[in-house]
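Below you'll find the structure I mean.
All protein chains of the complex are present and in place, except for one that has been dropped.
Residue numbering begins at 1 within each chain, and the chains themselves are lettered A and B in the order written.
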Amino acid sequence: MSRSKHAGGFRNALKEVFSYKSALIGIAILLLLVCLSIYTIITIPLPEAIHAWRSSEIWSKNPRNAQPEWIEIFYGKKLPRTIIVSSKGINASETPLEDGKRAFSLILFFNYDYEDFPPEIIVFFNSSYSEKLTIDVYWIRPDGEEIRLKRHTLRRPDDKLYLSNDLGLELQLERLVESKIGKANFTVTVERGLFMEYSKTLRVLKGRYGIRFESVLNAGDTLEAEVVVYGLVYGLAGTDHLRRPLIIGLLWGTPIAMSFGLAASILTTVLSLIIGTISGWYGGVIDSVIQRATEINAVLPFLPILILLTTFYRIDIFVILLSIILLNIFSLGIKSTRILVMQIKSYPYIEAAQAYGASNLRLILLYVIPKIMPPVVPAMISSVPGFVFLEAALSFLGLGDPFLPTWGKIINDAYTHGALYKGFYYWILEPAFLLILCSVSFALIGIALERTVNPKLKEL
Amino acid sequence: MSSDVRLLELEDLRKWFEIRRGFLSSKTNYVKAVDGVSFSLDEGKAVSLVGESGSGKTTLGKTIIRLYEPNSGRIIFQGKDVTHIRANELKWYRRMTGLVQQDPFGAFASHFTIFRSLEEPLLIHNTVKSKEERAERIFKALEEVRLTPVEDFAYKYPHMLSGGQLQRVAIARAIILEPKLIVADEPVSMLDASVRIEILTLLRRLQERLRLGVIYITHDLATTRFFSEWALIMYAGHVMEKASTQEVLRNPLHPYTRALLTATPEPNPENRNRFKEVPPGEPPALIDPPKSCRFSPRCPHAFDKCFKEEPPEFEAASGHWVKCWLYGRS
Partner (left out) sequence: MSEDKTVLSVRDLKLYYRTKKGVVKALEEIAFDLKKEDVLAVVGESGCGKSTLARALVRVLPRNIHTYEGKVILNGRNVMELDEETFRREVRWKKISIVFQGAMNSFNPVFRIGYQVAEPLIIHDNVEKKEALNRARQLMELMGMPGAFAERYPFELSGGMKQRAAIAMALITNPEIVILDEPTSALDVLTQANIINLLKRIKNELRLTYVFITHDLGLASELANKVAVIYAGKMVEISAADVFYTEPKHPYSRGLIASVPTLSTDRTPEFISGSPPSLIDLPSGCRFHPRCRFAWDKCRTEEPSMFRLEENHLVRCWLYGGGK
């Protein structure tokens, strides 16, 4: 109640906040994240995002665990992107044979200028047939050499041909390489055998490659093929073990993390504020009950309870939010609010207001709460990162929302799929970076706000 | 006390505060802050409540305007018993009474402008409906307390005003609902000597013009005579002497009143050459005050009876009551 305390200087406070460089940085980052969130929500509607995140089918033509494209900067060479060549729009040559059969031949060409080998090659077929359909597959290298790769019999109309995992093919190629350059001092995988220059050093042969399919079609049969030469890098954020582009998860993680953090911090703060105020204002039995509750809450093990909850109930983000709030409102914040309120309650201006007939509700809302808000707001902003991390941590422990793509879940995936041990650092670093960015922005703003309301901290 | 219209009447009013001794003890003790006070006040008149700190002045004042509920006794306001009224009746009583507190700096919510602070009572009682009328009332009240030009003050925050100015605003707030009774609890004790008289004069003028009953609480006997018709001397929760202010000052009867008068400093260069005859010691603890005369441990005139029995209030002269065995007809 000191006289010098600024009263109603909300605008001044704002001005002061803006005078801190750290706050400006915080606000800039926050704005960036908000724009990102808005962009995400508009361009990838949530149901679509959830659907995309949950299905693995639609991503089958993405590389698995591809690093982000910008990683090339560190390698200093051009890493392969995914190449998809489809027979759509390309005329296969068909020569009629007897009994209405047709000789089918299709060549798909593509350029390969990358400086590393692709991790995987798959051919997707799309056909309709009445009898078994057998396809011969040939590989045409830029130097004109043609290799017969395989005879493949379709098991389904939309069968796939996994070239990479074919041990027979690998052996065949190894022999071929050996015949060209002698015994190689590296393992000849399918991809290497197909794309290497025939020399002692392992190098990609750049140029125009082709893949030819030959078959005999019965009357009415159709055959389409699509070759996917998977890349080592993908998009801005890379892909995960399910070939999903991480960018979707990262983008959607932003609004989720921010709204989760804000909702949790605002709701816990407001509710504890209300409870603390009631406790301090009314005193007596209500106060005792609330005090005991906070003491019990202080010794309750938070995480185990949450784990217990999640094993019994189907959890989604709202259940998590609710439980976090419930377990946090009876926090120690109540004690300080209560003490503040008891102090304010004894100020003469409260008594004056009672003397002119102000009701308890009015006193609390108009006379007490505004007085305790100044330290509460910065504390609230500063508590956002804690909740963001908490959600991430819960997801990481497998206690997150099963549907939503969140940063925590990405880290969880990465961790359980050995990202660190396999060297997929981007998989963990990207969500971690955003997590920290988000936290730092709130923390910077919170600290600046705190300084404006607490003159003692100003000198720091 | 006169034939005028009676505004307030207190009958044997008591306010005891409960205090619990320790955590396990079931025995409750009481601070007997106001222990049997009776007096009456007419409309438009002022009474001074004089006493040392802890004598129960503030408690009595707050009990009268029902910020505290009395433990026993009766408060009659305009002929109506308001001792234990509640809800709507109490709200009416709040409108009929006003309070001016001791500390002007603490008396206002620092996040409200002066205008907003003055608007609060009007909003709560909804006596003035439109915003324009409210503003008019607020400006009028500020004019009443001579805070002009009113626009200069209305939109300031409390910390921008001096103590004297804030105390005027406090008075404006106390009269804005057009009450009949105002309790002014040491309204000038935290202000500078040069400002005190100004505030008291202002209060006195308002009292006369608006026909307010004023209960002026003070520890300074010297100010009572210009600002009140009646004086009540309190000591340790009891009223020791009551009479017209003139009478109390000219013809003090109670030993405590006399001690107070002697002790009150007066500007006089002769003072430095003499010692003052004042009783030593301090007022008793109100948890366990003497059962007999509460001033007896310090009284220079105390005799046997004083230590045995509590004296009643004797009417030593017409309209002059003293709670002291010296004036007992026995």
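By our rule, a residue touches a chain if its C-beta (ideal position, glycine included) is under 8 Å from a C-beta of that chain, and two chains touch if they have at least 3 such contacts.
Keep in mind the model is a prediction, meaning the values are calculated, not measured.
**Student:** Given the contact rule set out at the top, which of the displayed chains would the hidden chain touch in the full complex?
**Tutor:** Across the whole assembly, the hidden chain touches B.
**Student:** Which candidate, B:L90, B:V195, B:L210 or B:L326, sits in contact with the chain we can't see?
**Tutor:** That would be B:V195, which touches the missing chain.
**Student:** Looking beyond the chains shown, say which of B:R211, B:R225 or B:K305 touches the absent one.
**Tutor:** Missing-chain contact among the listed residues: B:R225.
**Student:** Any idea which of B:I19, B:A263, B:I287 or B:A317 touches the chain not displayed?
**Tutor:** B:A263
**Student:** List the subunit B residues touching the unshown chain?
**Tutor:** 52-53, 162-165, 192-198, 201, 219-223, 225-226, 249, 259-269, 271-272, 275-276, 278-280, 282
Just so it is clear, only the chains that are shown with their structure count from here on.
**Student:** Find the geometric centre of each of subunit A and subunit B from their Cα atoms only, then give the gap between the two centres in Å, rounded to an integer.
**Tutor:** 70
**Student:** Which of the residues in subunit A come into contact with subunit B in the complex?
**Tutor:** It is residues 1, 3-8, 347-349, 351-359, 362, 366-367, 370-371 of subunit A that touch subunit B.
**Student:** For subunit B, which residues count as touching subunit A in their complex?
**Tutor:** Touch list, subunit B to subunit A: 62, 65, 67, 90-91, 94-95, 97-99, 101-103, 105-113, 120-121, 124-125, 157-159, 170, 173, 177.
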